[in-house]
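Input: a single structure, listed below in structure tokens.
Heads up, one of the protein chains got dropped from this complex, but the rest are sitting where they should.
Up next is chain A:
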């Protein structure tokens, strides 16, 4: 069985986000970019499945400008066998990404598609669900545990939901999106980084896959959240009550 993993390049989780002065979006120039942490978890899970002998190959795919190949290289250094880069502009919306992924699935025919539950840059949390819909495959989203049964061709997925864990049994092929507690992604070790240099990255264009970019959405404005005002220390309970009554008007 082959596993496909979708990977997105985003502003590094630890970088302080700055809004562009013209409010058209988030500043990404001269900013450290890394693999989306949920995608990292998805890739790690795929690698673990392969290492347990339940899959034969892990293919990492990414959709975006040419710099996205650097992120794919990271995926290869973590252990993916090969990679696919679909050249596309930045900031395309989930439905288009889902269509591209469907087209790739038609080419590669994987038995499992892993995705992060969402990307930390725009937090849309839609791509996995949409691609499952387009493929008409079962989906297990927000996975915190994945167990595969090769004989029965099913995947058992634990999902963290309000009030507990929901366990689903999916027929393969299936789409699984990964949550934070599923695993801890590995470091890229030196020998693997060196090996990754010679692993192939196959290129596709949108024309090759016959996908058109269109969106019904328009970004009007991106602004920073309001700055938190500094607190004050009050000297008495009476003063507090007074402030709550007259200033905050909550009591």
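One rule holds for everything that comes next: a contact is a pair of C-beta atoms (placed from the backbone, for glycine too) under 8 Å apart; a residue touches a chain by one contact, two chains touch by 3 or more; residues count from 1.
FYI, contacts and distances are computed from a predicted model.
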item	value
From "Multifunctional methyltransferase subunit trm112", "E2 ubiquitin-conjugating enzyme", "D-2-hydroxyglutarate dehydrogenase, mitochondrial" or "Elongin-C", the hidden chain's UniProt protein name	"D-2-hydroxyglutarate dehydrogenase, mitochondrial"
Identified contact with the non-displayed chain, of A:184, A:210, A:223 or A:246	A:184
Touch list for chain A against the chain that is not drawn	12-15, 30-32, 34-35, 37, 70, 74, 77-78, 184, 187-191, 193-194, 197
